[in-house]
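Only a single protein chain was left out; the remaining protein chains are all shown in position.
The letters A and B name the chains in turn, as written, and every chain counts its residues from 1.
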Amino acid sequence: MLNRFMQSRLRGLMVLAVILFSLPVFLSNPFHYELATQMAIIAGTVVGLNLLVGFAGQISLGHAGFFGLGAYFTGIMTGHYGWSAIPALVVGAILVGLIAWIVGRPILRLKGHYLSMATLAVGFIIAIIINNERQLTGGPDGMPVPVFDVFGWELSPFGTYSLFGIELNGSEAWYLFAAAVLLVAVWLAQNLIDSPIGRALRSVHGSEVAARVVGVNTARYKSLVFVISAVYASVMGGLYAHFQGFITPAVASFDFSIVLITMVVLGGMGSTMGVILGAVVLKLLPQILTHFQEMEAVMFGLILMLTMIFMPKGLLPTLQMAVSKRLKRRAGGQQ
Amino acid sequence: MLSEFLQYLFTGITIGATYALIALGFTLIYNASHVINFAQGEFLMIGGMTTVSLTGMGVPMPLAIVLAVLLAGVFGILLQRFAIAPAKQADVVTLIIITIGASIFIRGLAQLVWGKEYHVMPNFSRDEPIRIFGAVLNSQSLWVLGVGAVLVVALVLFFTRTLIGKAILATSMNKQAARLVGIRTQLVLMLAFMVSALLGSIAGVVVAPITFTSYDIGIMLGLKGFVAAAIGGLGSGVGAVVGGLLLGVVEAMTAGYVSSDYKDAVAFSMILVVLFFMPRGLFGAKVVERV
Partner (left out) sequence: MLKTLLRCAGKFVAIAAAGLVMSAQAAEPIRIGSFLSVTGPASFLGDPELKTLQMYVDKINKDGGVLGRPLELVHYDDVGNASSARNFASRLIRSDQVDIIVGGSTTGATMASVPLVEQAKIPFISLAGAVVITTPVKHWVFKTPQSDRMAAERILADMKARGFTRIGLISGTGGFGSSGRTQTLEVAKNMGMEVVADETYSGSDTDMTAQLTNIRNTDGVQAILNFGFGQGPAIVTRNYAQLGIKLPFYQSHGVASDSFLKLAGKAAEGLRLPASPLLVPDSLPDSDPQKAVVQNYKSEYEARWNAKVSTFGGYAYDGLMLAVKAIEAAGTTDHEAVRKALENIHGYVGVTGEFTMGPDDHNGLDADSFRILEVQNGDWKLIN
């Protein structure tokens, strides 16, 4: 019963909404809100990446490239050319989608590790360009990004706002905004998963040859989902840039690509709620591990390794399995 | 200009030989277990750092090198036994993440033990570079090339002439069948990781006089090694060597003739081009997908 409840997608969305909007009870200062906002934005990125990795079974080790492209495009257009944030985000997403489509067609023919290699290369090339084009991007020292605005109405982490008569400071307002964006991102992703496209994708994951035999145009679906996940990354990157107010090429780096894919795998490939949990855990962990001082890296590596060894399916799916097993056993015991 | 070209070529071959040595380690583990070991760079680091710290304590260099290589071998076994073997049902990506976790862990340990400083290792032979037609070649580069060649030959012999080598190959081709004919596949896999760690650490020792060595040297070199292995075709020894040399020469030529700003970008574009025309790298085996 609980199991079915947890697997039902719409209810999943509702549970997420309840968690997101009741979270402020536990957040006591703007720093907590900031962290939560970043989590929501990164989680949105990871939900997109999960479509590619978890459902279509294609590994990307260069996704931060698209995130970085989105971030820098918005940063440059709003910062240097005075665009408003929304058109910058939209045009950025279209451009990044286009780029993903162009590079996606040839590289998605590759299999397994070769595909990882190719995505890694694409990510690296993007990061190198961002790093080198100092005139536009400020080079390795980064560039400031103007405040997020909706055609004149500004959303600054430092402003004050009122919503339905409740006074909100900037970090709270940003959190609510990011939470709403995440909900939309999850809703869109779930619709996609439940659509015929989603079924086709899962067939690609299961066995590409079999999918092709039964008439699924695997190449088209793969590049479609590649584009979608890149667009997710681009939009979230743009939001991230506005929220942070300052970006450096680290947002497009290989390290960050690894962080993103780790979130997916750690949380549970193929489970939208799982990858969100993965993003939360990986974002929170460094903040907690600061207490270990120089043992930080050792602890992080150890936790990562142990989790993946003992929960190879990821955090959430493993927990869900444990819960349902227990429920079944209890039900059996009562009869 | 001949001397200019030669200089770029020498530089490229030096860098490339380094990459090739690392790529060989990737190849070995990939052959045995189809795992891409992102902790491969750490074997390199263990080799270099252990040698430096032991010689610092007064241990003679040859002994220090042997001990360093053995230590790396132990780490290879531990990695397989405690990180890879327990996760045998895991996905390819999950295994990648496990090896990434392992590399962060090992690097963290190294930083605790050895600190964050960069260290120098003296050249094996003379310090003065060799001059050929106006271009110079670091004498250590010859060591890298020589050791690389010896290792390649040794590997070929190992896989074709020894029982253990054949067992590793058999395991990689079909684990079930290998087990049926009486090969203890777990042991074989452990051996593969150990040999790969030995290779990696030898590479780490040989290149340290050129690159310096530190707790985080494995990150960048490991990555380049992976790239080289993929260009050459995962699982192919010849591919690893050719891929490494190609990558190094392209980097040096780009830095020399085109733009040093974009030399890494050109190298990565080359991968895309190679994979576009040869989706399994230059020498990768054609594998029939099982349905």
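Methods note: contacts are C-beta pairs under 8 Å (C-beta built on N, C-alpha and C of every residue); 3 or more make two chains touch, one makes a residue touch a chain.
Everything numeric here is computed off the predicted structure, so don't read it as measured data.
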item	value
Touch with the omitted chain, as defined above, among B:Thr11, B:Gln80 or B:Ser236	B:Thr11
Omitted-chain contact residue, chosen from B:Phe82, B:Phe124, B:Phe158 or B:Phe212	B:Phe212
Of A:Ser22, A:Ser162 or A:Thr290, the one touching the omitted chain in the full complex	A:Thr290
Residue of A:Pro87, A:Pro144 or A:Gly206 touching the missing chain in the full complex	A:Pro144
Chain not shown, touching residues in chain B	1, 4, 7-8, 10-12, 14-15, 18, 111, 116-118, 120, 127, 129, 136, 138, 207, 210-212, 214, 216, 219-221, 224, 252-253, 255-256, 260-261, 264
In chain A, positions touching the absent partner	26, 28-32, 34-35, 38, 131-132, 134, 139-142, 144, 157-158, 244-248, 250-251, 255, 284, 286-288, 290-291, 293-294, 296-297, 319, 322-323, 326
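Keep in mind that, in the parts below, only the chains that are shown with their structure count from here on.
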item	value
Residues of chain A that touch chain B when the two form their complex	53, 59, 103, 106-107, 109-114, 116-118, 120-122, 124-125, 128-129, 132, 207-210, 254, 258, 261-262, 264-266, 269, 294-305, 308-310, 312
Complex interface listing, chain B residues touching chain A	30, 36, 83, 86-87, 89-94, 96-98, 100-109, 111-112, 223, 226-227, 230, 234, 261-262, 264-265, 268-269, 271-272, 275-276, 279-281, 284, 289, 291
